[in-house]
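The structure under discussion is supplied below as structure tokens; questions concerning it will follow.
Every protein chain of the complex appears in place save one, which is left out.
Let's look at subunit A:
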Amino acid sequence: MADKLRAQQQLEALQARFVGVGHPDTTKFEWTSNIARDSIASYIGHPPMLQYMSIGLGQPKEKTRIQLIERMIQPVGKPPAKEV
């Protein structure tokens, strides 16, 4: 029992520390949002990738960067309605 408790505590610590660590009740929305946000953060963070996208879109890198961050607010659409 003590082991289980410790495991639980460790998991909670991880969840507090790192965004996106799952739990048994992770919804599809949370999960896909996390993936999409991680991907976008990676696109912004790798300079060649941001440049590649900007060239395709025909706009400055700064503009692409802002558009991508905006996408992080709600990357996979509206959250599902809570079941009552």
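The definition used in the following text is that contacts are C-beta pairs under 8 Å (C-beta built on N, C-alpha and C of every residue); 3 or more make two chains touch, one makes a residue touch a chain; residues count from 1.
Just so it is clear, contacts and distances are computed from a predicted model.
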- So which of "cyclin-dependent kinase", "DNA damage-binding protein 1", "Glutaredoxin" or "Dolichyl-diphosphooligosaccharide-protein glycotransferase" is the UniProt name of the chain that got left out? "DNA damage-binding protein 1"
- Message: What does the interface between subunit A and the hidden chain look like in terms of residue numbers?
- Response: 18-20, 33, 37-38, 41-42, 44-49, 51-52, 54-63, 66-67, 69, 72-74, 77-82
